[in-house]
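Written out below as structure tokens is the structure these notes cover.
Shown here: the complex without one of its protein chains, the others still in place.
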Amino acid sequence: MSDAQPASGERYRRGLAQLEKMGGESVQSMLGNIQDLSPDLARITVEFPYGDILSRPGLDLRSRQIATVAALTALGNAPVQLRAHIDMALAVGCTEEEIKEVIIQMAVYAGFPAALNGMAAALEVFSAREKRGV
Amino acid sequence: MSDAQPASGERYRRGLAQLEKMGGESVQSMLGNIQDLSPDLARITVEFPYGDILSRPGLDLRSRQIATVAALTALGNAPVQLRAHIDMALAVGCTEEEIKEVIIQMAVYAGFPAALNGMAAALEVFSAREKRGV
Amino acid sequence: MSDAQPASGERYRRGLAQLEKMGGESVQSMLGNIQDLSPDLARITVEFPYGDILSRPGLDLRSRQIATVAALTALGNAPVQLRAHIDMALAVGCTEEEIKEVIIQMAVYAGFPAALNGMAAALEVFSAREKRGV
Amino acid sequence: MSDAQPASGERYRRGLAQLEKMGGESVQSMLGNIQDLSPDLARITVEFPYGDILSRPGLDLRSRQIATVAALTALGNAPVQLRAHIDMALAVGCTEEEIKEVIIQMAVYAGFPAALNGMAAALEVFSAREKRGV
Amino acid sequence: MSDAQPASGERYRRGLAQLEKMGGESVQSMLGNIQDLSPDLARITVEFPYGDILSRPGLDLRSRQIATVAALTALGNAPVQLRAHIDMALAVGCTEEEIKEVIIQMAVYAGFPAALNGMAAALEVFSAREKRGV
Partner (left out) sequence: MSDAQPASGERYRRGLAQLEKMGGESVQSMLGNIQDLSPDLARITVEFPYGDILSRPGLDLRSRQIATVAALTALGNAPVQLRAHIDMALAVGCTEEEIKEVIIQMAVYAGFPAALNGMAAALEVFSAREKRGV
């Protein structure tokens, strides 16, 4: 039963709108994979990060994506999400150079392996966008 | 012998200048503690993070501090450095509200304990600045 | 402005009720510390973890606390929250022996330092409860 | 010489028996991969986690697996072992719904990327079991 | 009952002998703190790390301590154990300079905050030894 709440409330709608505003196609495709197994986690991921947090005023979206790319590069445990957020950082106005600078800077705070893996993720995202003609 | 290179090269001077530009008194005080034990690590910390990386063009200092506050909040293993960088983030133009937003956002990517500990660090920095009359 | 939403919605009330059911005095005291600085993070911490997640059906509260004590012992970055959740685990029916077993087991998955630090946290909680006469 | 102790002592036998009781085929297959390179690590993995720790009284096997699935989801550095322990959690009586709840709960303590990666691991395990007709 | 196995077997004796050989007074004092709460974890910590692993042939004790100081500096989640192992590294023949080099090197692999915190731990150990007249 717990996996059966409707994905239709105000927070969900606000989250979806926020995802679209941020170019979050890659997040939505990632959620698609777990939609059948856990519609609840898919719904919660739209509601809380996007509906509650990333849609808050007080910090511009470009800064929010810089923060997320930095954190995921430093943590190093979520390459799929890192690629999604590099893509979204570009969508909200970061340049490729800025993203590369954030990743290089993580060598200082999380070590070179984290930065090198982050740059490899950026390489994949930039190449995929070039192929898509973005 | 290895702990005896002079702290006087171009990278060191550039690093010191960068630290001053970024309001890095708290970093310098932290380095003071280890200066006697390892003059080399103190020197390298000025040269590489500040002289080589944070002084690079390509990303504004406000964005650089947002990236660092995000990463250190998410990693959660360096409360002293997190406080130093919150202080420096304010010095280069971030508002207290923006820093709080970055920290709240980390609840999404690194969990609530990381965000709550980050906010406790911000609380200490903001209070100390109030006492100093900044 | 972003730090000014009223802490009065349905999720907040459900979260508070859940916190009381789980004996979460230590969480509420921890939130008290950041209430003045970020009423929003205090409110969100009641709404999301307690109102949205821990109040879900599908898993009993004792198992939920075992999961949290295990995760916080393994991550090792949040001693305050670990102590709060050991306290709550006892409040929802775990025995001291069960908690010690969970912590010892983490030596296997996260190493001995994590387990030893977890046991030190348990020691503090058990002693504090003895003094309170619980 | 150090890699040549016989895998035949009491702890090893108790560990193997524990592994069988817990449905640990996936662990044994994982150990098979390193058996030739390091028979010692393979033997120690049976002896210590299974022979010494998981066979201890004081906590039921279902709770032990909930603790391990929580910790490995939160740490996020061992997807192969996470899948093995999700499989074993089902073997000792956890339901799929309970495992999904543990994983969703980790969004609170370790962030959404950890929970989403954990759910992807669960998806693989549940699908593989369906194919095997379990 | 689970916390009542005698600390008297062959592995325990071998572990204690290994601890003495490695100058592990600081580990024994750390274990003293949890001895009353969990005699089992205290016993297991002697038996497994010291009796089973660190007493293995195949790697000299100096190299073993370098490995542990490196890992604990990089992980950054166990300052008490890091100090104990810096002390033991000196006891088995590492020089202070070698330990400082290991810690500085961790700036590359785990970032500067980890290295700076590691050096602060070394500073405490070296000072304490000087006071003890070692």
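Letters A, B, C, D and E mark the chains in the order given here, with residues in each chain numbered from 1 onward.
Throughout what follows, a contact is a pair of C-beta atoms (placed from the backbone, for glycine too) under 8 Å apart; a residue touches a chain by one contact, two chains touch by 3 or more.
Owing to the predicted nature of the structure, the values given are computational and were not obtained by experimental measurement.
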item: Touch partners, limited to displayed chains, of the chain removed from view; value: A, B, C, D, E
item: Option touching the unshown chain, where E:19, E:34, E:74 or E:122 are the choices; value: E:74
item: Interface with the unshown chain - residue positions in subunit A; value: 75-77, 97, 100-101, 103-104, 107, 111-117, 119-120, 122-123, 126
item: Absent chain, residues of subunit E that touch it; value: 48-49, 53-54, 56, 58-59, 62-64, 66-75, 97-98, 100-102, 104-110
item: Subunit C residues touching the omitted chain (full complex); value: 74, 106-114
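We take it that only the chains that are shown with their structure count from here on.
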item: Reaching subunit D from subunit A through chains that touch each other, fewest steps; value: 1
item: More contacts between chains, C-D or A-E; value: C-D
item: Rotation angle (°) superposing Cα atoms of subunit A on subunit B, nearest 5; value: 180
item: Separation of mean Cα positions, subunit D and subunit B [Å, integer]; value: 40
item: Chain centre separation in whole Å, for subunit E relative to subunit C (CA means); value: 30
item: Overlap residues in subunit A, where contacts from two or more other chains coincide; value: 2-3, 40, 44, 48-49, 53, 56, 58, 72, 74-75, 81, 106-110
item: Chain contact graph, described as a line, ring, star, complete graph or other shape; value: complete
